[in-house]
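Scroll down for the structure; my scribbles are underneath it.
Only one protein chain is missing; all other protein chains are in place.
Each chain gets a letter, A, B and C, in the order it is written, and its residues are counted from 1.
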Amino acid sequence: MKINLVAFGITKDILGAREVEYSWDGAQTVGGLLKDLGEKYPQLVDLSSLKVAVNNEYADSEVEITEKDEVVLIPPVSGG
Amino acid sequence: MKINLVAFGITKDILGAREVEYSWDGAQTVGGLLKDLGEKYPQLVDLSSLKVAVNNEYADSEVEITEKDEVVLIPPVSGG
Amino acid sequence: MELPLIHISEDPLELEKITRLVTDDACGAIDIFVGTVRDQTKGKRVLKLDFEAYEKMALSEMAKLAEEAAERWPVKKMAIHHRVGSLAIGEIAVIIAVSTPHRNASFEACKFVIDTLKQTVPIWKKEIFEDGEVWVAAHP
Partner (left out) sequence: MELPLIHISEDPLELEKITRLVTDDACGAIDIFVGTVRDQTKGKRVLKLDFEAYEKMALSEMAKLAEEAAERWPVKKMAIHHRVGSLAIGEIAVIIAVSTPHRNASFEACKFVIDTLKQTVPIWKKEIFEDGEVWVAAHP
């Protein structure tokens, strides 16, 4: 399975693009995605926090991901 | 001694004018003035509070009043 | 704190201008309190409010408030503008604007000023009803 992964803030800099096609081995869940990303992009592990939004909602690590989902990396927010 | 007494808010309605010439027997102090006013204008006694400003400052009852002072009746304030 | 901007006016208060006056390069936060005329009090319909001020003393009491706030919080700039005269429903009676480096202090200082203003500054309002009028807070 390949997803379209969207990255904001510092995660865009780390991934090198606003959007990347991404596939990974292991659990096709938020937790599985984060584990794989941490191995391929160690700089992500250094962040204060890293959340994932699936279809515009913050998603826990158990949430399953399918090809149609809008999956977005949310590094520490700093609006206001 | 006669002073020029200035009245705001409801005290203007009670005295019937913004400014009145006023003289009284007894102590020529803020306390003496308030005592005399209360006798001549019983409606003043019904107010939630009645303060006196002498020369732009709230004045305690012991403060002495002279003819040159600017003496103002301050009923309960309600700005804002 | 810079010299506070204290003003009493018969003309409509200018929010944009007041906010520009308190904006400061060293500050990330401005809190602004805007007091407006409500259409009712304790369920009774209000037609308008008439404000009057003992202006000279009101200005000096408002300046004292600003100084007191600046002693307690790191206020950079502050404006306190109060309107007098006859105000229709929805019109602005008072604007308090405070700039501080960080946001908590802006809220606290602004709240302190409006709370204390209502207790100490010689300004009075009369509520005009369909069947009469009342000086607010005059009686227990």
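The definition used in the following text is that a contact is a pair of C-beta atoms (placed from the backbone, for glycine too) under 8 Å apart; a residue touches a chain by one contact, two chains touch by 3 or more.
Remember, predicted model here, so these are calculated numbers, not experimental data.
Counted over the whole complex, the shown chains touched by the missing one are A, C. Residues 6, 8-10, 13, 46-48, 53, 56-57, 72, 74-80 are the ones on subunit A that touch the missing chain. Residues 15-16, 19, 23-40, 89-90, 99, 101, 103-104, 106-107, 110-111, 114 are the ones on subunit C that touch the missing chain.
One rule holds for everything that comes next: only the chains that are shown with their structure count from here on.
If you average the CA atoms of subunit A and of subunit B, the two centres end up 72 Å from each other. We define each chain's centre as the mean of its Cα atoms; on that basis subunit A and subunit C are separated by 48 Å. Looking at subunit A, no residue sits in touch with two or more other chains.
In subunit C, no residue reaches two or more other chains under the touch definition.
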